[in-house]
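Written out below as structure tokens is the structure these notes cover.
A selection of the complex's chains, in situ.
The first chain written gets the first letter, and so on, giving A and B; residue counts start at 1 in each chain.
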């Protein structure tokens, strides 16, 4: 996604559908109601991005989902980070460590 | 959950059922047998809780699952942590960063 300066081919997503009765997602006390169409996005990525970039990511995700019929109430995102040594994209290689890919940032 | 001092509306859970033949969960060498009703709980949350609080969390989870028919052998829990900048609960906002929610602890 461009807001994170991620290359176009650097895209890895799994979509898992859940029955509504298998999900609980309250409002954290913020005072709003979710619909049954909640989208929870969990991002696993390398560390190194600033808080400002993450804020832009969150707002961009919500802005792009809204025209697809996902209201702001239903956009939940969190981020978990690791390092370049923690990724192997294929072939049993640690591409960031072995020089096949440049470490971002 | 009260043992973690989490507000009541701060509750986000996804339950995913797995066929028994898609799960392997041995005993880590502790010397016990699991049933086919294993419950694996993976908690993604903000950092900042002490080891003592985590120990109380583990024991509370097991104690509350037991009367529901989940024996102690079947309660597996782990915790992964991030920071306040890593959460957007809705509306494309980083609620902890933008002052909508107080950072816990």
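Definition applied: a residue touches a chain if its C-beta (ideal position, glycine included) is under 8 Å from a C-beta of that chain, and two chains touch if they have at least 3 such contacts.
Everything quoted here is computed from the prediction, not taken from an experiment.
In this structure file the full complex is assembled from 3 copies of one chain, 2 of which are shown.
The rule is short, and it goes like this: only the chains that are shown with their structure count from here on.
Centre-to-centre, using mean CA coordinates, chain A is 20 Å away from chain B. Residue ranges on chain A touching chain B, taken from their complex, read 16, 18, 22-30, 32, 34, 40, 42, 51, 54-55, 58-63, 72-81.
Taken together, the chain B residues at the contact with chain A in this complex read 7-17, 44, 80, 82, 85-95, 97-98, 100-101.
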